[in-house]
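Shown here is a partial selection of chains from the complex, left in place.
The first chain written gets the first letter, and so on, giving A and B; residue counts start at 1 in each chain.
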Amino acid sequence: MWVRLTAEAIGTAMLLAAIVGSGIMGERLSGGNDGLALLANALATGGVLAALILTFGRISGAHFNPVVTLAEAIRGAVSAREVPAYIGAQLLGAFAGTGLANLMFEMPVFFASTRIRTGGGQWISEAVATFGLVAVIAGCVRFRPGAVAGGVGAYITGVYWFTASTGFANPAVTLARMATDTFAGIRPADAPAFLIAQVTGGLVAALMFRWFDRDLDSGDGPGRS
Amino acid sequence: MWVRLTAEAIGTAMLLAAIVGSGIMGERLSGGNDGLALLANALATGGVLAALILTFGRISGAHFNPVVTLAEAIRGAVSAREVPAYIGAQLLGAFAGTGLANLMFEMPVFFASTRIRTGGGQWISEAVATFGLVAVIAGCVRFRPGAVAGGVGAYITGVYWFTASTGFANPAVTLARMATDTFAGIRPADAPAFLIAQVTGGLVAALMFRWFDRDLDSGDGPGRS
(Lines give C-alpha, C1' and ligand atoms only; values in the text may rest on other atoms or scores of the structure.)
Protein backbone atom coordinates (compact mmCIF):
# COMPACT_ATOMS: atom_id res chain seq x y z
CA MET A 1 0.00 0.00 0.00
CA TRP A 2 2.86 2.44 0.74
CA VAL A 3 4.26 1.66 -2.69
CA ARG A 4 0.92 2.46 -4.30
CA LEU A 5 0.50 5.71 -2.38
CA THR A 6 4.08 6.75 -3.13
CA ALA A 7 3.51 6.06 -6.83
CA GLU A 8 0.28 8.04 -6.77
CA ALA A 9 1.94 11.00 -4.98
CA ILE A 10 5.02 11.08 -7.19
CA GLY A 11 2.99 10.71 -10.38
CA THR A 12 0.68 13.55 -9.36
CA ALA A 13 3.69 15.69 -8.42
CA MET A 14 5.28 15.14 -11.85
CA LEU A 15 1.94 15.91 -13.52
CA LEU A 16 1.63 19.23 -11.68
CA ALA A 17 5.28 20.08 -12.37
CA ALA A 18 4.49 19.52 -16.06
CA ILE A 19 1.30 21.61 -16.04
CA VAL A 20 2.67 24.54 -14.04
CA GLY A 21 6.22 24.44 -15.43
CA SER A 22 5.23 24.30 -19.09
CA GLY A 23 2.76 27.11 -18.47
CA ILE A 24 5.54 29.31 -17.07
CA MET A 25 7.96 28.42 -19.88
CA GLY A 26 5.21 28.90 -22.47
CA GLU A 27 4.39 32.36 -21.17
CA ARG A 28 8.07 33.37 -21.00
CA LEU A 29 8.97 32.25 -24.52
CA SER A 30 5.83 33.02 -26.49
CA GLY A 31 6.41 36.77 -26.77
CA GLY A 32 2.89 37.60 -25.63
CA ASN A 33 1.15 35.11 -27.93
CA ASP A 34 -1.13 33.14 -25.57
CA GLY A 35 -2.03 30.71 -28.35
CA LEU A 36 1.54 29.52 -28.63
CA ALA A 37 1.87 29.31 -24.83
CA LEU A 38 -1.28 27.19 -24.55
CA LEU A 39 -0.16 24.93 -27.40
CA ALA A 40 3.10 24.14 -25.62
CA ASN A 41 1.26 23.77 -22.31
CA ALA A 42 -1.25 21.33 -23.86
CA LEU A 43 1.31 19.21 -25.70
CA ALA A 44 3.64 19.03 -22.69
CA THR A 45 0.83 18.08 -20.31
CA GLY A 46 -0.61 15.43 -22.62
CA GLY A 47 2.78 13.92 -23.34
CA VAL A 48 3.94 13.80 -19.73
CA LEU A 49 0.59 12.46 -18.50
CA ALA A 50 0.68 9.63 -21.06
CA ALA A 51 4.23 8.77 -19.97
CA LEU A 52 3.26 8.82 -16.28
CA ILE A 53 0.28 6.52 -16.84
CA LEU A 54 2.57 4.05 -18.63
CA THR A 55 5.06 4.34 -15.76
CA PHE A 56 2.77 4.05 -12.74
CA GLY A 57 -0.42 2.47 -14.17
CA ARG A 58 0.38 -1.07 -13.09
CA ILE A 59 1.55 0.08 -9.65
CA SER A 60 -1.17 2.41 -8.36
CA GLY A 61 -3.59 2.64 -11.30
CA ALA A 62 -2.18 6.08 -12.10
CA HIS A 63 -5.33 8.00 -11.19
CA PHE A 64 -3.59 11.24 -10.14
CA ASN A 65 -7.15 12.61 -9.79
CA PRO A 66 -9.75 12.31 -6.99
CA VAL A 67 -12.64 12.13 -9.46
CA VAL A 68 -10.97 9.21 -11.26
CA THR A 69 -10.45 7.48 -7.89
CA LEU A 70 -14.14 7.98 -7.11
CA ALA A 71 -15.14 6.63 -10.53
CA GLU A 72 -12.89 3.59 -10.05
CA ALA A 73 -14.49 3.03 -6.63
CA ILE A 74 -17.95 3.12 -8.26
CA ARG A 75 -16.71 0.59 -10.82
CA GLY A 76 -15.43 -1.55 -7.94
CA ALA A 77 -11.76 -1.40 -8.94
CA VAL A 78 -10.75 0.47 -5.76
CA SER A 79 -12.13 -0.32 -2.30
CA ALA A 80 -14.00 2.41 -0.42
CA ARG A 81 -11.47 2.46 2.43
CA GLU A 82 -8.61 3.15 -0.01
CA VAL A 83 -10.29 6.26 -1.42
CA PRO A 84 -9.26 8.74 1.31
CA ALA A 85 -5.65 7.54 1.27
CA TYR A 86 -5.49 7.89 -2.50
CA ILE A 87 -6.97 11.39 -2.42
CA GLY A 88 -4.56 12.40 0.36
CA ALA A 89 -1.58 11.17 -1.63
CA GLN A 90 -2.82 12.99 -4.73
CA LEU A 91 -3.24 16.29 -2.87
CA LEU A 92 0.18 15.99 -1.22
CA GLY A 93 1.78 15.23 -4.58
CA ALA A 94 -0.11 17.97 -6.39
CA PHE A 95 1.10 20.70 -4.03
CA ALA A 96 4.64 19.30 -4.01
CA GLY A 97 4.72 19.34 -7.83
CA THR A 98 3.46 22.91 -8.00
CA GLY A 99 6.11 23.98 -5.50
CA LEU A 100 8.76 22.16 -7.49
CA ALA A 101 7.77 23.96 -10.70
CA ASN A 102 7.84 27.31 -8.90
CA LEU A 103 11.32 26.50 -7.56
CA MET A 104 12.65 25.38 -10.96
CA PHE A 105 11.69 28.77 -12.37
CA GLU A 106 13.15 30.55 -9.32
CA MET A 107 9.91 31.84 -7.88
CA PRO A 108 8.45 31.48 -4.36
CA VAL A 109 7.58 27.85 -3.46
CA PHE A 110 3.91 28.80 -3.04
CA PHE A 111 2.20 32.09 -3.89
CA ALA A 112 -1.54 32.52 -4.38
CA SER A 113 -2.85 32.93 -7.92
CA THR A 114 -4.74 36.05 -8.93
CA ARG A 115 -5.93 34.61 -12.25
CA ILE A 116 -9.71 34.90 -12.56
CA ARG A 117 -11.49 31.81 -13.91
CA THR A 118 -15.21 32.05 -13.34
CA GLY A 119 -18.60 32.17 -15.03
CA GLY A 120 -21.20 29.78 -16.40
CA GLY A 121 -19.26 28.95 -19.54
CA GLN A 122 -16.25 27.86 -17.49
CA TRP A 123 -18.39 25.74 -15.16
CA ILE A 124 -20.08 23.96 -18.08
CA SER A 125 -16.58 23.50 -19.51
CA GLU A 126 -15.30 21.79 -16.37
CA ALA A 127 -18.32 19.45 -16.26
CA VAL A 128 -17.85 18.55 -19.96
CA ALA A 129 -14.09 18.14 -19.59
CA THR A 130 -14.37 15.81 -16.59
CA PHE A 131 -17.27 13.88 -18.12
CA GLY A 132 -15.07 13.22 -21.15
CA LEU A 133 -12.01 12.28 -19.10
CA VAL A 134 -13.87 9.75 -16.97
CA ALA A 135 -15.58 8.35 -20.10
CA VAL A 136 -12.26 7.93 -21.92
CA ILE A 137 -10.73 6.14 -18.93
CA ALA A 138 -13.81 3.93 -18.43
CA GLY A 139 -13.98 2.98 -22.10
CA CYS A 140 -10.27 2.29 -22.43
CA VAL A 141 -10.00 0.37 -19.15
CA ARG A 142 -12.82 -1.94 -20.19
CA PHE A 143 -12.00 -2.39 -23.87
CA ARG A 144 -8.37 -1.43 -24.44
CA PRO A 145 -6.37 -1.38 -21.19
CA GLY A 146 -3.11 -0.97 -23.10
CA ALA A 147 -4.42 2.25 -24.65
CA VAL A 148 -5.37 4.16 -21.47
CA ALA A 149 -2.13 6.19 -21.56
CA GLY A 150 -2.39 7.17 -25.21
CA GLY A 151 -6.12 7.85 -25.04
CA VAL A 152 -5.91 10.02 -21.92
CA GLY A 153 -2.86 11.92 -23.19
CA ALA A 154 -4.53 12.67 -26.53
CA TYR A 155 -7.77 13.69 -24.83
CA ILE A 156 -6.05 16.03 -22.37
CA THR A 157 -4.07 17.77 -25.13
CA GLY A 158 -7.39 18.37 -26.89
CA VAL A 159 -9.36 19.42 -23.82
CA TYR A 160 -7.01 22.34 -23.16
CA TRP A 161 -8.30 23.80 -26.43
CA PHE A 162 -11.95 22.92 -26.74
CA THR A 163 -13.19 23.98 -23.31
CA ALA A 164 -13.40 27.61 -22.25
CA SER A 165 -11.65 26.78 -18.95
CA THR A 166 -8.71 24.94 -20.61
CA GLY A 167 -10.04 21.75 -19.04
CA PHE A 168 -8.65 21.31 -15.51
CA ALA A 169 -10.89 18.23 -15.03
CA ASN A 170 -9.18 17.30 -11.75
CA PRO A 171 -9.84 18.58 -8.20
CA ALA A 172 -6.29 17.91 -6.96
CA VAL A 173 -4.88 19.81 -9.94
CA THR A 174 -7.37 22.63 -9.38
CA LEU A 175 -6.45 23.05 -5.69
CA ALA A 176 -2.71 22.95 -6.32
CA ARG A 177 -2.94 25.45 -9.17
CA MET A 178 -4.22 28.00 -6.62
CA ALA A 179 -0.65 28.07 -5.27
CA THR A 180 1.11 29.54 -8.29
CA ASP A 181 0.47 33.02 -9.67
CA THR A 182 1.52 32.05 -13.22
CA PHE A 183 -0.03 31.02 -16.56
CA ALA A 184 -1.66 27.88 -15.11
CA GLY A 185 -2.91 29.44 -11.88
CA ILE A 186 -6.49 29.81 -10.62
CA ARG A 187 -7.70 32.34 -8.03
CA PRO A 188 -8.57 30.44 -4.83
CA ALA A 189 -12.06 32.00 -4.74
CA ASP A 190 -12.82 30.43 -8.13
CA ALA A 191 -11.78 26.88 -7.22
CA PRO A 192 -14.87 25.62 -5.34
CA ALA A 193 -17.20 26.02 -8.33
CA PHE A 194 -14.68 24.16 -10.49
CA LEU A 195 -14.64 21.27 -8.00
CA ILE A 196 -18.44 21.00 -7.98
CA ALA A 197 -18.59 20.98 -11.79
CA GLN A 198 -15.81 18.38 -12.01
CA VAL A 199 -17.40 15.97 -9.54
CA THR A 200 -20.77 16.36 -11.28
CA GLY A 201 -19.42 15.70 -14.76
CA GLY A 202 -17.31 12.78 -13.59
CA LEU A 203 -20.18 11.10 -11.77
CA VAL A 204 -22.48 11.34 -14.81
CA ALA A 205 -19.83 9.61 -16.93
CA ALA A 206 -19.21 6.92 -14.30
CA LEU A 207 -22.92 6.15 -14.07
CA MET A 208 -23.33 6.14 -17.85
CA PHE A 209 -20.55 3.59 -18.22
CA ARG A 210 -22.04 1.48 -15.43
CA TRP A 211 -25.21 1.31 -17.54
CA PHE A 212 -23.14 0.50 -20.66
CA ASP A 213 -21.19 -2.19 -18.82
CA ARG A 214 -24.29 -3.91 -17.44
CA ASP A 215 -25.94 -3.89 -20.83
CA LEU A 216 -22.85 -5.25 -22.58
CA ASP A 217 -22.31 -7.90 -19.90
CA SER A 218 -25.88 -9.08 -20.42
CA GLY A 219 -24.86 -10.16 -23.88
CA ASP A 220 -25.77 -7.49 -26.42
CA GLY A 221 -23.43 -7.68 -29.44
CA PRO A 222 -20.41 -5.43 -29.74
CA GLY A 223 -19.56 -3.00 -32.53
CA ARG A 224 -16.35 -2.99 -34.46
CA SER A 225 -13.38 -4.47 -32.69
CA MET B 1 -29.25 -1.05 -29.38
CA TRP B 2 -30.03 1.98 -27.15
CA VAL B 3 -26.57 1.64 -25.67
CA ARG B 4 -25.02 1.69 -29.13
CA LEU B 5 -27.07 4.70 -30.28
CA THR B 6 -26.31 6.55 -27.03
CA ALA B 7 -22.59 5.87 -27.49
CA GLU B 8 -22.76 7.06 -31.09
CA ALA B 9 -24.64 10.26 -30.14
CA ILE B 10 -22.40 11.12 -27.19
CA GLY B 11 -19.23 10.40 -29.14
CA THR B 12 -20.36 12.59 -32.03
CA ALA B 13 -21.34 15.34 -29.57
CA MET B 14 -17.89 15.26 -27.96
CA LEU B 15 -16.29 15.32 -31.42
CA LEU B 16 -18.23 18.41 -32.47
CA ALA B 17 -17.55 20.10 -29.13
CA ALA B 18 -13.86 19.48 -29.82
CA ILE B 19 -13.97 20.79 -33.42
CA VAL B 20 -16.05 23.88 -32.74
CA GLY B 21 -14.65 24.65 -29.28
CA SER B 22 -11.00 24.41 -30.26
CA GLY B 23 -11.75 26.56 -33.31
CA ILE B 24 -13.17 29.29 -31.09
CA MET B 25 -10.31 29.08 -28.58
CA GLY B 26 -7.78 29.00 -31.42
CA GLU B 27 -9.21 32.12 -33.00
CA ARG B 28 -9.37 33.95 -29.65
CA LEU B 29 -5.81 33.18 -28.58
CA SER B 30 -3.91 33.28 -31.84
CA GLY B 31 -3.76 37.06 -32.13
CA GLY B 32 -4.97 37.01 -35.73
CA ASN B 33 -2.60 34.28 -36.90
CA ASP B 34 -4.90 31.76 -38.60
CA GLY B 35 -2.06 29.28 -38.95
CA LEU B 36 -1.70 28.95 -35.20
CA ALA B 37 -5.47 28.70 -34.77
CA LEU B 38 -5.71 25.91 -37.36
CA LEU B 39 -2.78 24.06 -35.80
CA ALA B 40 -4.49 23.99 -32.41
CA ASN B 41 -7.80 23.09 -34.06
CA ALA B 42 -6.18 20.19 -35.96
CA LEU B 43 -4.24 18.78 -33.00
CA ALA B 44 -7.22 19.03 -30.64
CA THR B 45 -9.60 17.39 -33.13
CA GLY B 46 -7.20 14.56 -33.96
CA GLY B 47 -6.38 13.90 -30.31
CA VAL B 48 -9.97 13.92 -29.10
CA LEU B 49 -11.19 11.80 -32.03
CA ALA B 50 -8.54 9.17 -31.33
CA ALA B 51 -9.55 9.10 -27.65
CA LEU B 52 -13.26 8.81 -28.54
CA ILE B 53 -12.66 5.89 -30.92
CA LEU B 54 -10.75 4.09 -28.17
CA THR B 55 -13.60 4.84 -25.76
CA PHE B 56 -16.64 3.94 -27.86
CA GLY B 57 -15.18 1.71 -30.61
CA ARG B 58 -16.11 -1.58 -29.01
CA ILE B 59 -19.59 -0.31 -28.07
CA SER B 60 -20.98 1.30 -31.24
CA GLY B 61 -18.09 1.04 -33.69
CA ALA B 62 -17.40 4.76 -33.13
CA HIS B 63 -18.39 5.85 -36.63
CA PHE B 64 -19.56 9.38 -35.67
CA ASN B 65 -19.98 9.88 -39.44
CA PRO B 66 -22.81 8.87 -41.84
CA VAL B 67 -20.35 8.10 -44.66
CA VAL B 68 -18.44 5.72 -42.39
CA THR B 69 -21.72 4.04 -41.41
CA LEU B 70 -22.57 3.64 -45.12
CA ALA B 71 -19.11 2.21 -45.83
CA GLU B 72 -19.46 -0.23 -42.91
CA ALA B 73 -22.86 -1.28 -44.29
CA ILE B 74 -21.27 -1.94 -47.71
CA ARG B 75 -18.62 -4.02 -45.94
CA GLY B 76 -21.38 -5.90 -44.17
CA ALA B 77 -20.35 -4.85 -40.65
CA VAL B 78 -23.60 -2.92 -40.02
CA SER B 79 -27.05 -4.12 -41.13
CA ALA B 80 -29.06 -1.96 -43.54
CA ARG B 81 -31.86 -1.42 -41.04
CA GLU B 82 -29.43 0.02 -38.47
CA VAL B 83 -28.15 2.68 -40.85
CA PRO B 84 -30.96 5.25 -40.39
CA ALA B 85 -30.84 4.93 -36.60
CA TYR B 86 -27.07 5.42 -36.59
CA ILE B 87 -27.30 8.48 -38.84
CA GLY B 88 -30.10 9.93 -36.70
CA ALA B 89 -28.03 9.50 -33.54
CA GLN B 90 -25.01 11.08 -35.22
CA LEU B 91 -26.98 14.14 -36.36
CA LEU B 92 -28.58 14.58 -32.95
CA GLY B 93 -25.18 14.30 -31.27
CA ALA B 94 -23.50 16.62 -33.76
CA PHE B 95 -25.93 19.47 -33.19
CA ALA B 96 -25.87 18.91 -29.42
CA GLY B 97 -22.07 19.10 -29.43
CA THR B 98 -22.03 22.29 -31.47
CA GLY B 99 -24.55 23.86 -29.11
CA LEU B 100 -22.47 22.77 -26.13
CA ALA B 101 -19.34 24.40 -27.58
CA ASN B 102 -21.24 27.61 -28.25
CA LEU B 103 -22.51 27.59 -24.65
CA MET B 104 -19.06 26.90 -23.17
CA PHE B 105 -17.78 30.02 -24.90
CA GLU B 106 -20.88 32.01 -23.84
CA MET B 107 -22.41 32.46 -27.27
CA PRO B 108 -25.93 31.65 -28.55
CA VAL B 109 -26.69 27.90 -28.54
CA PHE B 110 -27.19 27.97 -32.31
CA PHE B 111 -26.46 30.78 -34.77
CA ALA B 112 -26.03 30.35 -38.51
CA SER B 113 -22.54 30.55 -39.94
CA THR B 114 -21.66 33.20 -42.52
CA ARG B 115 -18.31 31.63 -43.40
CA ILE B 116 -18.05 31.02 -47.16
CA ARG B 117 -16.59 27.66 -48.17
CA THR B 118 -17.21 27.01 -51.86
CA GLY B 119 -15.56 26.39 -55.22
CA GLY B 120 -14.15 23.50 -57.20
CA GLY B 121 -10.96 23.26 -55.17
CA GLN B 122 -12.93 22.82 -51.96
CA TRP B 123 -15.20 20.18 -53.51
CA ILE B 124 -12.24 18.17 -54.78
CA SER B 125 -10.76 18.58 -51.29
CA GLU B 126 -13.82 17.10 -49.61
CA ALA B 127 -13.87 14.13 -51.99
CA VAL B 128 -10.15 13.49 -51.39
CA ALA B 129 -10.48 13.95 -47.62
CA THR B 130 -13.39 11.52 -47.30
CA PHE B 131 -11.80 9.02 -49.70
CA GLY B 132 -8.74 8.99 -47.46
CA LEU B 133 -10.72 8.73 -44.22
CA VAL B 134 -12.77 5.76 -45.41
CA ALA B 135 -9.62 4.11 -46.80
CA VAL B 136 -7.75 4.54 -43.51
CA ILE B 137 -10.65 3.05 -41.55
CA ALA B 138 -11.11 0.17 -44.02
CA GLY B 139 -7.41 -0.66 -44.05
CA CYS B 140 -7.01 -0.47 -40.27
CA VAL B 141 -10.22 -2.37 -39.51
CA ARG B 142 -9.12 -5.26 -41.73
CA PHE B 143 -5.43 -5.39 -40.88
CA ARG B 144 -4.87 -3.55 -37.58
CA PRO B 145 -8.09 -3.17 -35.59
CA GLY B 146 -6.16 -1.93 -32.57
CA ALA B 147 -4.75 0.95 -34.62
CA VAL B 148 -8.00 2.47 -35.94
CA ALA B 149 -7.95 5.17 -33.26
CA GLY B 150 -4.35 6.20 -33.80
CA GLY B 151 -4.59 6.00 -37.58
CA VAL B 152 -7.77 8.06 -37.84
CA GLY B 153 -6.54 10.65 -35.33
CA ALA B 154 -3.25 11.10 -37.17
CA TYR B 155 -5.01 11.27 -40.55
CA ILE B 156 -7.54 13.87 -39.37
CA THR B 157 -4.82 16.11 -37.88
CA GLY B 158 -3.13 15.97 -41.29
CA VAL B 159 -6.25 16.44 -43.40
CA TYR B 160 -6.98 19.80 -41.79
CA TRP B 161 -3.79 21.02 -43.43
CA PHE B 162 -3.47 19.32 -46.79
CA THR B 163 -6.96 19.96 -48.18
CA ALA B 164 -8.15 23.41 -49.20
CA SER B 165 -11.40 22.90 -47.25
CA THR B 166 -9.66 21.86 -44.01
CA GLY B 167 -11.13 18.38 -44.53
CA PHE B 168 -14.61 18.16 -43.00
CA ALA B 169 -14.99 14.64 -44.48
CA ASN B 170 -18.20 14.02 -42.53
CA PRO B 171 -21.81 15.00 -43.42
CA ALA B 172 -22.99 15.14 -39.78
CA VAL B 173 -20.08 17.39 -38.91
CA THR B 174 -20.76 19.55 -41.97
CA LEU B 175 -24.44 20.05 -41.12
CA ALA B 176 -23.78 20.83 -37.46
CA ARG B 177 -21.02 23.31 -38.31
CA MET B 178 -23.67 25.41 -40.11
CA ALA B 179 -24.99 26.26 -36.64
CA THR B 180 -22.00 28.19 -35.30
CA ASP B 181 -20.74 31.47 -36.76
CA THR B 182 -17.18 30.88 -35.56
CA PHE B 183 -13.83 29.64 -36.90
CA ALA B 184 -15.16 26.16 -37.72
CA GLY B 185 -18.47 27.28 -39.25
CA ILE B 186 -19.76 26.78 -42.80
CA ARG B 187 -22.46 28.87 -44.53
CA PRO B 188 -25.60 26.69 -44.88
CA ALA B 189 -25.77 27.40 -48.62
CA ASP B 190 -22.33 25.82 -49.06
CA ALA B 191 -23.11 22.59 -47.21
CA PRO B 192 -24.97 20.56 -49.89
CA ALA B 193 -22.02 20.51 -52.31
CA PHE B 194 -19.77 19.37 -49.44
CA LEU B 195 -22.15 16.49 -48.69
CA ILE B 196 -22.19 15.33 -52.33
CA ALA B 197 -18.40 15.40 -52.53
CA GLN B 198 -18.05 13.53 -49.23
CA VAL B 199 -20.44 10.74 -50.17
CA THR B 200 -18.76 10.38 -53.58
CA GLY B 201 -15.24 10.19 -52.16
CA GLY B 202 -16.28 7.79 -49.42
CA LEU B 203 -18.07 5.41 -51.78
CA VAL B 204 -15.07 5.22 -54.11
CA ALA B 205 -12.86 4.23 -51.17
CA ALA B 206 -15.38 1.67 -49.90
CA LEU B 207 -15.64 0.04 -53.34
CA MET B 208 -11.85 0.07 -53.80
CA PHE B 209 -11.36 -1.74 -50.52
CA ARG B 210 -14.09 -4.24 -51.43
CA TRP B 211 -12.00 -5.06 -54.50
CA PHE B 212 -8.83 -5.26 -52.36
CA ASP B 213 -10.56 -7.49 -49.81
CA ARG B 214 -11.90 -9.93 -52.39
CA ASP B 215 -8.54 -10.18 -54.05
CA LEU B 216 -6.71 -10.72 -50.75
CA ASP B 217 -9.30 -13.24 -49.56
CA SER B 218 -8.75 -15.21 -52.77
CA GLY B 219 -5.25 -15.91 -51.57
CA ASP B 220 -2.78 -13.45 -53.08
CA GLY B 221 0.23 -12.99 -50.82
CA PRO B 222 0.48 -10.06 -48.44
CA GLY B 223 3.18 -7.41 -48.24
CA ARG B 224 5.18 -6.59 -45.16
CA SER B 225 3.48 -7.29 -41.90
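Remarks
By definition in this document, contacts are C-beta pairs under 8 Å (C-beta built on N, C-alpha and C of every residue); 3 or more make two chains touch, one makes a residue touch a chain.
What you see is a predicted model, and the numbers here were worked out from it, not measured in a lab.
Of the identical chains making up the complex in this file, 2 are positioned in the shown model, whereas the full set numbers 4.
Following the convention adopted for this analysis, only the chains that are shown with their structure count from here on.
One simple way to say how far apart two chains are is to compare their mean CA positions; for subunit A and subunit B this gives 27 Å. Only residues 1-4, 6-7, 10, 14, 17-22, 25-26, 29-31, 33, 36-37, 39-41, 43-48, 50-52, 54-62, 72, 77, 100-101, 103-106, 141, 145-146, 148-150, 153 of subunit B touch subunit A when the two sit together in their complex. Note for the complex: subunit A touches subunit B at residues 32-36, 38-39, 42-43, 46, 119-121, 124-125, 128, 132, 135-136, 138-140, 142-144, 147, 150-155, 157-164, 208, 211-212, 215-216, 220, 222-225.
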